[in-house]
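Okay, structure first, notes after.
Just one protein chain is left out here, and the rest sit where they should.
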Amino acid sequence: MRYLPLSDSDRSAMLKVIGAGSIDDLFQDVPEEARLTGAIRGLPDHATEMDVERQLKAMAGKNMVAGDVPFFLGCGAYRHHVPASVDHLIQRGEFLTAYTPYQPEIAQGTLQMLFEFQTQVARLLGCEVANASMYDGSTAMWEAIGMAHRITRRSRTIISAGVHPHYVSVARTMAKFTGDTLETSLPELSAATDAEALIASITDETSAVVVQYPDILGRIADLTPVAEAAHAKGALLIAVVTEPVALGLIKSPGEMGADIVVGEGQSIGVGLQFGGPYVGLFATREKFVRQMPGRLAGETVDAEGKRGFVLTLSTREQHIRREKATSNICTNSGLCALAFSVHMTLLGEKGLRQLASLNHARASEVAERLAAIPGVKLVNDSFFNEFTLRLPVEARPAVHRMVAAGVLGGVSLGRLYPDAKALENGLVVAVTETATDGDIDAFEAALKEAVQ
Amino acid sequence: MRYLPLSDSDRSAMLKVIGAGSIDDLFQDVPEEARLTGAIRGLPDHATEMDVERQLKAMAGKNMVAGDVPFFLGCGAYRHHVPASVDHLIQRGEFLTAYTPYQPEIAQGTLQMLFEFQTQVARLLGCEVANASMYDGSTAMWEAIGMAHRITRRSRTIISAGVHPHYVSVARTMAKFTGDTLETSLPELSAATDAEALIASITDETSAVVVQYPDILGRIADLTPVAEAAHAKGALLIAVVTEPVALGLIKSPGEMGADIVVGEGQSIGVGLQFGGPYVGLFATREKFVRQMPGRLAGETVDAEGKRGFVLTLSTREQHIRREKATSNICTNSGLCALAFSVHMTLLGEKGLRQLASLNHARASEVAERLAAIPGVKLVNDSFFNEFTLRLPVEARPAVHRMVAAGVLGGVSLGRLYPDAKALENGLVVAVTETATDGDIDAFEAALKEAVQ
Amino acid sequence: MSANPSGWRPSAPANQSAETPTVTGNRALMLEEPLLFEIGSIEQTGVDFDAPSSTGHKLAGLERTGEIGLAGLSEPETMRHYTRLSRQNYAIDLGLFPLGSCTMKHNPRLNEKLARLPGFADIHPLQPQETVQGALEVIDSLAHWLITLTGMHSVAMSPKAGAHGELCGLLSIRAALEARGDKREVVLVPESAHGTNPATAAFCGYRVENIPATAAGRVDLDALKARLAPDVAAVMITNPNTCGLFEPEMKAISDAVHAAGALVYCDGANFNAIVGKVRPGDLGIDAMHINLHKTFSTPHGGGGPGSGPVVLSEALTRFAPLPYVEKTADGLRLVEEEAAIEQASESFGRMVAFHGQMGMFSRALSYILSHGADGLKQVAEDAVLNANYILRSLEDVLDAPFGHSGPCMHEALFSDKGFAGGLTTIDVAKGLIDEGYHPMTMYFPLVVHGAMLIEPTETESKAGLDQFITALRSIAERARAGDESLKAAPIYAPRRRLDETLAARKPVLAYRTPAPDGAEGGGEATAMVGGG
Partner (left out) sequence: MSANPSGWRPSAPANQSAETPTVTGNRALMLEEPLLFEIGSIEQTGVDFDAPSSTGHKLAGLERTGEIGLAGLSEPETMRHYTRLSRQNYAIDLGLFPLGSCTMKHNPRLNEKLARLPGFADIHPLQPQETVQGALEVIDSLAHWLITLTGMHSVAMSPKAGAHGELCGLLSIRAALEARGDKREVVLVPESAHGTNPATAAFCGYRVENIPATAAGRVDLDALKARLAPDVAAVMITNPNTCGLFEPEMKAISDAVHAAGALVYCDGANFNAIVGKVRPGDLGIDAMHINLHKTFSTPHGGGGPGSGPVVLSEALTRFAPLPYVEKTADGLRLVEEEAAIEQASESFGRMVAFHGQMGMFSRALSYILSHGADGLKQVAEDAVLNANYILRSLEDVLDAPFGHSGPCMHEALFSDKGFAGGLTTIDVAKGLIDEGYHPMTMYFPLVVHGAMLIEPTETESKAGLDQFITALRSIAERARAGDESLKAAPIYAPRRRLDETLAARKPVLAYRTPAPDGAEGGGEATAMVGGG
């Protein structure tokens, strides 16, 4: 087998050194009855590279590739062009096949990169510090709720109706077991967010208010009033960003007073990948750093006084603190963090701003065109690159009809909120720099057809 | 522009250091009238990565991809499965973006690889030494004729009718200018090669006899009699191998007495690439090494006595010997040599033999099946993975008819020998490990149809 | 402006010792690399964009006006920055990476290639299901093989890493207990367990108690039995355990646990030792996570991403998280809409925004198909053989605390007993760095003093192991002889030992642009000198 270097003669020589008669002697601790004797049921023997490639290609071939069709999906995962150099660099064996940088003298590459990533994330989100990544945006949000609980010693969290329903779902799952109380609600198909209602519901027992920015329907609202209201009651503001490209154009949550800002970094460098691996962003105020989950790279010096980087503040972490850790996370999303960081470095502030402007301009054009389709209404009066339409028909079947026309034309709210009658005509449309004029024409035509 | 790091302020600062008022001052030696003033005609300004990708993808999309259809072409370029690790390794920046290893202390990677490549090639071809690569098989063959000329001080070369007609064409082009005389002929659609005729035509003026093995029709013949006949008259035997995988199963030309063995290495590691870049293999006897063209890596030691490698015997080469060099070659095919070497290392002798056996077995099956089609005759009684059929109809249009059925069904001799009536029904078919049962069925059906 | 416009800055004082006399601080191919923020600028970019043909005005007046501070580099500079950084890393592609418990095995590039097929890499998680049938097929096939290999009843595919899998398992257990109205409070965990085990249990609201171990490094069954009581919700066992030993009484443990009304969680991080040889399902366990980034070779990527599917017993299956894939008459269906689904009403809920680590699934499936039935079994056998070879080749110079109790499984455990002159495990580890190796796992498991846990994996050749053994033997001999010079190791790495205390005492977690002209700035820590 091509991946296994030992030859049979190596094996016998080694058994001799060990003093064992056969390989099975090494498995002597496994009770006889627990040993598998036959082959693994149904699994053929090892296959050639060509054969495996054929099998997987056949599966890949059954999917409709976003890049092959007019494509307008968002809702937490965005399709941006990722420069070829990003994928080249993350495939460098020294990045790809390294472990967590536990031995800093021979892991400065990963450590410095993480330090840079943390800096980029902190600056983008408008915070003082960021960690070395979480699994994804949804788990980052849950961890933020837990962190707020530790900081405020309160357990009631208000989650805005504008938060991605899957993120809310994750939080709800966790809360069932940790005894946290979550106040959640469904969004409305209106231009206004639920900021006022949120503010009204904050009490002295509120640990945190969680808002998404831009929210699930694409709406943008100033976070300052919510932040002030939360702080006035001793609660924290947690902001969730699922489309970090937006922050090249609009104010960061940190600037507006958010105490913890989490996000999904997929949109920069990582690609769609059917939902994973993605990369959770997690940033906060310096004073909260010891309550933060996840790994942190920090600056230090070596024995000769040269600057270097190490994993630090690990007394927060499971491998040191065990049951008292701030989180159980161990493996995080390092390589996606690298992809994010490389792409962000290529963009730089200038490129990020250009990219964001282009997205917003393009989305504005498309919103205008689609809203001109008879019966179709634009819900938003603010958005970045994603907005919601109210269709004259149920959106979920309309999406399927567009598929039949070869167009991936947005996410129906019916898919995200299967039980919410009031939302069933909602269609969330994301438009990025990857949409061509032809794509937009095709989408417009398909949607026209689908709502008839 | 994304590839250009200088900013405008860098540029002014640098001009100041230089003491120039403007960039155009630096071009002062270019006469006014020779300076281009406007933009380059018809060329748009710089384009985004996404845009360039779209343009090139559109072109790529117009080609019929070998891997997407039943595919049976050979005649000097063979489609084998190349393991994914080969492409990964040749894309390592340290290999891909290095220059010729002129500074050996920081080019041991390339130099050791070339030394290993030379060893692999020499052993595969059955020779004592090999060089660090030529452009491709056809130029390697021409260089071999030139080298034989230098060794024997004779200028008449006999080229077997079994040599690839494009290779002959290249030799003919060069000979027009160097005053070499080539004796060439057309192949016949028969099982026997022209070995006897060759032997008969060797004289005391013959510098070399050139034979291809397996030949353009796929035939295999013992080279020993030709070698002996050539040597008896003081001439050299040059053997050409366009499908090196064959040498995992059949005797090497070196073993049979060839003095210079050249080849096309494309078949191992390199891929089809519409004809280039490929990699010329060049091997010979140690005693001829100072007449060899091309670069050579050799072993030596460093100032501390450690083994290391350098480019050596450069007194043969243009940069030292200028007009007295053995060849004008400078840039060769280093990265393809690396691909060849990595693939060969993965194969090893064991894998190469397995691969060769599989090719021969598969080709034998297909030959049998196709020869059973009414009117179709198998020309060969010997072959490796490629054989020639005599169709009941002209082969060139039959190939086009198969294309219409979605099958790339071999190379017609009409394409290779456009004026040779006697060959026009010949179809050369190559079968490698990449052909599936389904491919073979489709091919059989398409050919049946095409010869009706 | 937050990025340093003056460009390159040496990170070490020039000419500070005879060993680094270069002006640049570089040492030939070992290149120093400044921070991105020291070489980039907010004006620089490595991408081109077309100018927007119009401008939008829907930003609710929230335009970001201030400087963000994101330094950019042109593409050539970016290539160099990261290429140079990468060269300061050790990796599996460079050599043996025997980090115990981490299963650092060869990462086939075939898997990288296949995961990048547009049909996998360029599909959106919320595409209509009829457009992603191939992706669901990957999930379903991988699920099938994981169930088959473990002999379990079902598998939850969405957990994103091992620890997340533990969470999934414990939540399933808790959901099952609650479903039967059983409120239990304690989870028992061996002291040797990985830190994620107690952390996860605590996260799920359980109190963690230790299970004692025998002198042979196994769970003390009698002690365990004695502790089992109605307050115990679950027992978390690692098998093979973190000492590299198989728990021979696993079935008896499971039976006892079940008899006490509790459930058995198995940490499957060490599945590599037994894949194709033993099915955890035959040992009575209820839930086990599988680290695809260990046993099934998806690359570690310098810390992640991973993927931690959890196989479940029949008892736990109906509590499994959403989403999951099911076969229907019209093809595969992703069951995700919680509220709408009758049959999933007992699911404990959703763990992640989408469907798990698709990019890891395709790699792991490729790995499984490549190895096949014979190959997977060989994986376990060779992994165990390699570990025992190391154990027996070094036990004369390194103390093997459980060496007497028989063969180990996939990793060999040594202690620092016998080292002289104050030398300890870390000195041996750092010595290995100079020899061209990544060190073993140090000081874990906690049950052994100065633990050195060596996991070679099956993808190492005998010749490679022999060289490693020679190197480690020589270092071990130096450690036993109290050779002071080991304390200075590593001397050839890009950095000497780093001051971790300083890092934690004065955390500098993000770059702070130095104040102009030498005024006090955030970079001050770089001027301090500390010992390793």
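Annotations for the structure displayed:
The letters A, B and C name the chains in turn, as written, and every chain counts its residues from 1.
Just so it is clear, a residue touches a chain if its C-beta (ideal position, glycine included) is under 8 Å from a C-beta of that chain, and two chains touch if they have at least 3 such contacts.
Note that this is a predicted model, so its numbers are computed, not measured.
Under the touch definition stated at the start, the shown chains contacted by the missing one in the entire complex are A, B, C. Summary of contacts with the chain left out: across B:Leu296, B:Val376, B:Leu391 or B:Val451, the touching residue is B:Leu296. Touching the chain that is not shown, out of B:Asp194, B:Glu243 or B:Glu264: B:Glu264 (per the contact rule at the top). Listed residues B:Val210, B:Ala229, B:Leu249 or B:Val376: the one in touch with the omitted chain is B:Leu249.
For the chain left out of this panel, the touching residue among B:Gly162, B:Gly257 or B:Gly334 is B:Gly334. Residues of chain C that touch the chain left out of the display are 6-8, 22-24, 26-32, 39, 74-77, 79-80, 83-84, 87-90, 93-95, 105-106, 108-109, 433-436, 459-464, 466-467, 470-471, 474, 490, 492-494.
By the touch rule set out above, chain A reaches the unshown chain at residues 1-5, 7, 46-49, 51, 83-85, 87-88, 93, 105-106.
FYI, only the chains that are shown with their structure count from here on.
Per-chain Cα centroids separate chain B from chain C by 45 Å.
Centres computed as Cα averages put chain A at a distance of 19 Å from chain C.
Contact of a single residue of chain A with at least two other chains is seen at positions 2, 49, 83, 88, 91-93, 346, 433.
For chain C, the set of residues touching two or more other chains reads 41, 43-47, 49-50, 73, 75, 79, 83, 108, 110, 112-113.
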